[in-house]
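For reference, the structure is listed below as structure tokens.
With one protein chain held back, the other chains of the complex are shown just where they sit.
Let's look at subunit A:
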Amino acid sequence: MNKIQSHSRGEYNVYSTFQSHEPEFDYLKSLEIEEKINKIRWLPQKNAAQFLLSTNDKTIKLWKISERDKRPEGYNLKEEDGRYRDPTTVTTLRVPVFRPMDLMVEASPRRIFANAHTYHINSISINSDYETYLSADDLRINLWHLEITDRSFNIVDIKPANMEELTEVITAAEFHPNSCNTFVYSSSKGTIRLCDMRASALCDRHSKLFEEPEDPSNRSFFSEIISSISDVKFSHSGRYMMTRDYLSVKIWDLNMENRPVETYQVHEYLRSKLCSLYENDCIFDKFECCWNGSDSVVMTGSYNNFFRMFDRNTKRDITLEASRENNKPRTVLKPRKVCASGKRKKDEISVDSLDFNKKILHTAWHPKENIIAVATTNNLYIFQDKVN
């Protein structure tokens, strides 16, 4: 952390709240479509307003978020509250002026991209061309133009002719940060496919297949489930990509398909708890992961409101906790430690006392600063690097 940049950072407050999606009903299939948002992606800023894409299981929406901090005052024919004045009472003319007002943030829906997904949408990703984006569900990936809502192109379709032959589903997809023709998608079997849209209209055949070979003698009932990739993220540089499976985070060099270049264990102590985690469905939890701005540190969440950071250069890692009871505001977070087995040291937490209902699935790192956002079940925490 650069000590020269010792500007004080302000606190974050709620900027705007709006309802993005409403619950809907698919009458034809007698299904309720939840309003729950699965993914949000910001568009690069082009003007004063901010734009974002948000999606639930079936529909993607483009929202415009704009600020208003001044309003015109001094109309000739209208009172300040909007009522029209009696024209006969107007004796002088004045030029209306803009005066500052309390900040008002407005969110308005600009585009609605609907009816293109049979299965649940799990990912959206904006292309570096800033014109198109992709949306992925369990079996298909579609390409959209941000301006066109009545049409989308199917670019990946892994649905087998006979559903009995289904062996894997798409779990996440992302466009390359610099090459507008390249995207990747991950699967429930732990593979990542890189596709080039220049090769063909339908990218069913991958250009690269990233898969770590597995020792067949280690295979168990849980192997495939825990290898399912829950998130894939390109580094800012575009040279690497990171994947999150149930127990680890892996960094892949795009130039090397046969194994990751780095592997970080998030909570290896859960390997001896897989039976219970399967029974309570926690083994299917989908954790996300993220890079810091310089691609030197990666972060992901865990249980008990713990989250983990791995420094790729120093190879050091740290476990921190997002909870109000254990951390006073403006104090440095204390590193946590889980005791896997044997005698528990003071301040360590044993695996059996972890709260598996307190899961941190979503984390985000500021693109330039050492500021992170960590989401627990009911709260959002914002942490900043200590500034001297």
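FYI, a contact is a pair of C-beta atoms (placed from the backbone, for glycine too) under 8 Å apart; a residue touches a chain by one contact, two chains touch by 3 or more; residues count from 1.
Definition applied: contacts and distances are computed from a predicted model.
Visitor: The chain dropped from view, which UniProt name applies: "Aminotransferase, class I/classII", "Phospholipid/glycerol acyltransferase domain-containing protein", "Metaxin 3" or "cAMP-regulated phosphoprotein 19"?
Guide: "cAMP-regulated phosphoprotein 19"
Visitor: Taking the entire complex into account, which one of A:E22, A:E164 or A:D352 touches the absent chain?
Guide: Answer from the full complex: A:E164 touches the omitted chain.
Visitor: Can you work out which residue in A:K64, A:R110, A:H145 or A:K189 touches the chain that's missing from view?
Guide: Final answer for the missing-chain contact: A:K189.
Visitor: Can you work out which residue in A:Y12, A:F25, A:W42 or A:F98 touches the chain that's missing from view?
Guide: Spelled out, the listed residue whose C-beta touches the missing chain is A:F25.
Visitor: Pick out which of A:F153, A:F222, A:F356 or A:F383 touches the chain that's been left out of the picture.
Guide: A:F222
Visitor: Spell out, residue by residue, where the missing chain touches subunit A.
Guide: 25, 27, 30-32, 34, 57, 119-120, 138-139, 163-169, 188-189, 218, 220-225, 269, 271-275, 278-279, 284, 316-318, 337, 339-345, 348
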